[in-house]
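One chain of protein is taken out of this complex; the other chains stay put.
Moving on to subunit A:
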Amino acid sequence: MNLERLPNEEKLSLCRKYYLGGFALLPFLWLVNVVWFFKEAFVKPPFTEQTQIKTYVKRSGLGLFCWVTILTTWITIYQHFRAQWGEVGDYLSFTIPLGTP
């Protein structure tokens, strides 16, 4: 979809949809929001809806950052300690490579 052709109200509504959608445990929507609307929010010359788009993009960015932190922390802990957790580690795992503890 080419944002150039859209009127500003529709851009705002799209941004808002992606922002609200990310709350449903969908951080990739926030990622898309940030990447897609970055130019609109910060680079383009000001237009009426820009302040709101800017808010949405900033908040999406914040949410994205939280998710990245949480996921990175958990993945690191899991990869490092799963072998030591014994039974619990096995029950948490979907697939364990053969031949590794």
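Following the convention adopted for this analysis, a contact is a pair of C-beta atoms (placed from the backbone, for glycine too) under 8 Å apart; a residue touches a chain by one contact, two chains touch by 3 or more; residues count from 1.
Keep in mind that, in the parts below, contacts and distances are computed from a predicted model.
Enquirer: Have a look at "Mitochondrial import inner membrane translocase subunit", "Transmembrane protein 50B", "Nicastrin" or "GDP-L-galactose phosphorylase" and point out the UniProt protein name belonging to the hidden chain.
Expert: Cross-referencing UniProt, the chain left out corresponds to "Nicastrin".
Enquirer: With respect to the chain omitted from the figure, which of A:Thr51, A:Thr69 or A:Ser93 is a touching residue?
Expert: Only one of A:Thr51, A:Thr69 or A:Ser93 touches the chain omitted from view, namely A:Ser93.
Enquirer: In the full complex, which residues of subunit A touch the absent chain?
Expert: On the side of subunit A, residues 86-87, 90-91, 93-96, 98-101 touch the unshown chain.
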